[in-house]
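Every protein chain except one is present and positioned as in the full complex.
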Amino acid sequence: MTAYRFAVAVMPKEGILDPQGRAVEQSLPHLHVADVSGVRVGRRVELTVEAPDPLAARATVERLAGEVFSNPIIEAWTIEALAPEGRP
Amino acid sequence: MTAYRFAVAVMPKEGILDPQGRAVEQSLPHLHVADVSGVRVGRRVELTVEAPDPLAARATVERLAGEVFSNPIIEAWTIEALAPEGRP
Amino acid sequence: MTIATPAGPLHRALGLTDAELAAIHERLGRDPNDLELAMFSVMWSEHCSYKSSKPLLGTLPTTGEDVVAGPGENAGVIAIGDGLAVAFKLESHNHPSAVEPYQGAATGVGGILRDIFTMGARPIAVLDALKFGDPSAPRTRHLVRGVVRGVGGYGNCVGVPTVGGELVFDASYAENPLVNVMAIGLLEERHLTRAAAPGPGNLAVLYGSTTGRDGIGGASVLASASFDDASAAKRPTVQVGDPFAEKLLIEASLELIGGGLVEGLQDLGAAGITCAVSETADRAGTGIVVDLDAVPRRETGMAPFEVMISESQERMLAIVRPERLAAVLEVCGRWAIPAAVIGRVTDDGLIRVVSGEEELARIPAAALTSEAIVHHRLSSPPARTRSAPAPGAPEEPGDGLPERGMDPGAVLIALIGSANLGSRAWVTTQYDETVGSDTVEAGERSAAVLRIKGTTKALVAATDAQAQVAVHDPYLGAALAVAECARNVAVTGARPLGVTNCLNFGNPERPEAFWRFAESVRGLGDACRALGLPVTGGNVSFYNESPVGAIAPTAQIGVVGLLDDIGLRVGPAFRAAGDLAVLVGEAGPGLAGSAYAALAGLASDDRPPSLDLGREAALQRFLVTAARERLLASAQDVSGGGLAVAAAECTAWSGLGARLQLRVGMAPAVDLFGESPSRVLVTAAPDDWERLAGLAAAHGLPVRRLGTVGGDRLVIELVGDGATGAAEGRGAGVADAVDVAVADLHHAWRYALPRALGEDADAAPLAVEER
Partner (left out) sequence: MRVGVVVFPGSNCDRDALHAARLAGAESELLWHETPDLGGADLVVLPGGFAYGDYLRAGVLARFSPIMGAVRDHAARGGLVLGICNGFQVLAEAGLVPGALLRNASLRFEHRWVRLSVERRDTPFTSAIPAGRELRLPVAHGEGNYFLPDHELDVLEARDRVLFRYAPPEGNPNGSARDIAGVLDAGGRVCGLMPHPERAAEAILGSDDGLLVFRSLVESAAAATSARAAAVVA
């Protein structure tokens, strides 16, 4: 068994109202930041999976990403493999 | 001016309690998932910056990451350059 | 091992003076080792030892027939009949909130709730008293937003309604906001649980969150000087609250207590395990040996001192008989709460810390707690103070009326539309006020009312401070706060039961600051004695200052009262058109410290109004009796903004106007906007006037009909000899009346706060903030 670490990015689906993203955009003028657009605020989950091989590990993460970390009505997800944790 | 797209990952700093990650771990047995550990839950912000060059664009993102997207006392951030948006 | 730090000897780096080190040596009969020094440094901190305040706090009246637990316990407890009792306490979380407003406020709520359920009480309500600087300053806005979100984020999640509090803006709090939180719990008296560790051989069980490096606080010098320099900088001193974990702790703790499974219970707050074991052992006259290796940790590589003084949140220490351990672990397991036996009660009076075969520390429990060092600080009044005249002393009315010539209606709109007097809905809508299904009255009314299921009774609670008066006269400020707070409870018809307090002051090592503290304690004690109220607990927060100066001396008061029959409750809003509006009590001179004075930039030559505690006590007795005899349709006390604002609030809450005539005794500004105490604006059915007036007279209280409720305007005509203020400059004989539309008042009141904070009602917060 090896430890694999992943990050799951969960973002609001396109076309879904993203109140946080909108709020950030609205506040940008106050910060004197121009030229920023398309702000979307989502979630990032990092986790470590013990598995015999990378494929098995990824399968577990995919299940969690689809069933737990995201709500398919409103969110889409992607998985990224990370370097193993510095400290266990 | 060119449009650059970035993702900012904002995660609880090491050593800071992450109640969300802990709650997810607590409920893993109900999900019939074993061998998952080190769950940390953070935020992901995607945005597009119009700037003359990539360095200028990144400077804007860095400012936002530190001042708006994260709480520097308890969170750390990293920036990732994304491919330009499929649809503007 | 001795650690030399850049700042000199270790004890100084830990905040202990040379004299204190000598006192430690005296108690141990030897030099402390580094772990012991760390334990002393946190336990002998002002926060844990009350080393500067203890002698004065001892002067407070703390006893009463129904007092079941007073100061010295985690919270005061007062019996309320039917085998029930109420636990309540007020506590500060000022400094953490200044650093990180969301987490500071959130963990403040968590901490005070633990003090309540540690006693065996189910927390049923929270009140938050918040003080900030100028609302237009960006930093203030950031703090307000974070603190309010933090209070709500924690309280809403644990399911305890936040039903009241205070929000005050004053320049003195700009760098040092105050976050004081009061919590109230209900218990069956037979479940009262003490924070003691009786019975040598019993086990010390730590349950709740695991222990991490958070909140190592002042001792962080130790961290940076010791083993792991590289990571020291990353070490968080900010504590992150986990209300979900706290909710589980509440349920598990009440189940443990209900099942008779624990001999003693203590929450872990400041100084963590060190404080919990030494206080519980000292209270029981026992000792505890702590097995360091048994403490469940969140992080690897923690040094012994880090484990012993960590302030990780949401942890409890239970003292358990060995034969009940399995049952205790079962309850914790069911609530998915980590639990571990970390020590054993002994009969040697010592706190010993062991790891394997090695003994790392050995300190008499008493040396850490009841026999901690006490400082008798120097006290001297500042060069300039303005005290109020003694009650009944002859008084030359100086009204210092800068608003002369201004329409009093416009002044009223400005006051009720100001940040300090406008509607608190911007705050209260962020708080769950109704969870628990007991909330009868909440939010911005003078007092919160919570019915007690299964009885006819209700608990009534309020919190107040009078810091703006205390700036001039700290004795008076504290006494006025007690009077106002108890009055706020009494206007509902409830009988005040007891007082809790949180004393927020500057650096006690400065004689002037200490004088303010001493005067406040004196005022607190005198007022409580006069009103027959025991002080059952509280908290002291010193060092509330910044390079710009100290905060206004702030004695925050909390009062809990009992309404025997919820059916007799009197609300503050006007009830019905045609009711008589009546003033009980009368205005006294003095505008200093008032909202009007702040608005008008008044007149430092004026004084604050005086307080007659005998009259106040009579007024409160009158209110309770009048409610019992069902003579009152509504009752509202006269406080911030004076009589005119009191009437405007009754109007804003009900939508009913009124037409009143006010005899001017002093000067229009004083009668309309002065904040002299011991007055209430009540309404009554016209038929009840005679009885009401008779009852007031029987209590020795002046009473006057002011007019009638109804219509869509609030009109206050000024009559009498002194009624020359506003129009005087124009040569008229009678002052202009207040004459404003109810709708205009309501509008000014409703949007005051979002306007002051630069937010429309529905503008979005600036940053991506915590949920």
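Read from first to last, the chains carry the letters A, B and C; within each, the first residue is number 1.
Methods note: contacts are C-beta pairs under 8 Å (C-beta built on N, C-alpha and C of every residue); 3 or more make two chains touch, one makes a residue touch a chain.
None of these values were measured; they are calculated from a predicted model.
Engineer: Of the chains you can see, which ones touch the chain that is left out?
Structural biologist: Answer for the hidden chain's contacts among shown chains: A, B, C.
Engineer: Which listed residue (C:Y50, C:F132 or C:W335) would be found touching the missing chain in the intact complex?
Structural biologist: Of all options in C:Y50, C:F132 or C:W335, contact with the hidden chain holds for C:W335.
Engineer: Identify the residue among C:V168, C:L248 or C:A667 that touches the chain left out of the display.
Structural biologist: Of these options, the touching residue for the absent chain is C:L248.
Engineer: Using the document's contact rule, name the residues of chain A that touch the chain not shown here.
Structural biologist: 16-17, 19-20, 23, 43, 45, 68-69, 71, 73-74
Engineer: Go through chain B and note every residue touching the omitted chain.
Structural biologist: Within chain B, the residues touching the omitted chain are 19-20, 23-24, 26-27, 30-31, 41.
Engineer: Which residue numbers on chain C touch the omitted chain?
Structural biologist: 149, 152-153, 156-159, 242-245, 247-248, 335-336, 428-440, 451, 453, 566, 762, 764-765, 771
Throughout what follows, only the chains that are shown with their structure count from here on.
Engineer: So what's the Cα centroid distance for chain A and chain C, whole Å?
Structural biologist: 41
Engineer: What parts of chain A, by residue number, touch at least two of the other chains?
Structural biologist: Correct list: 24, 27, 41.
Engineer: Hunt down the residues of chain C that sit against at least two other chains at once, touch-wise.
Structural biologist: Touching at least two other chains: 766-768.
Engineer: Touching chain B in the complex: which residues of chain A?
Structural biologist: So the residues of chain A touching chain B come out as 1, 5, 7, 9-11, 14, 21, 24, 27, 31, 33, 35-51, 60, 63-64, 67-68, 85.
Engineer: Using the touch definition up top, name the residues of chain B that touch chain C in the complex.
Structural biologist: Residues of chain B touching chain C: 10, 12-19, 22-23, 26, 43, 45, 67-71, 73-74.
Engineer: Under the definition above, what is the set of chain C residues touching chain B in their complex?
Structural biologist: Per the stated touch rule, the residues are 99-100, 102-103, 209, 212-214, 234-236, 238-242, 244-245, 298-299, 312-313, 336, 766-770.
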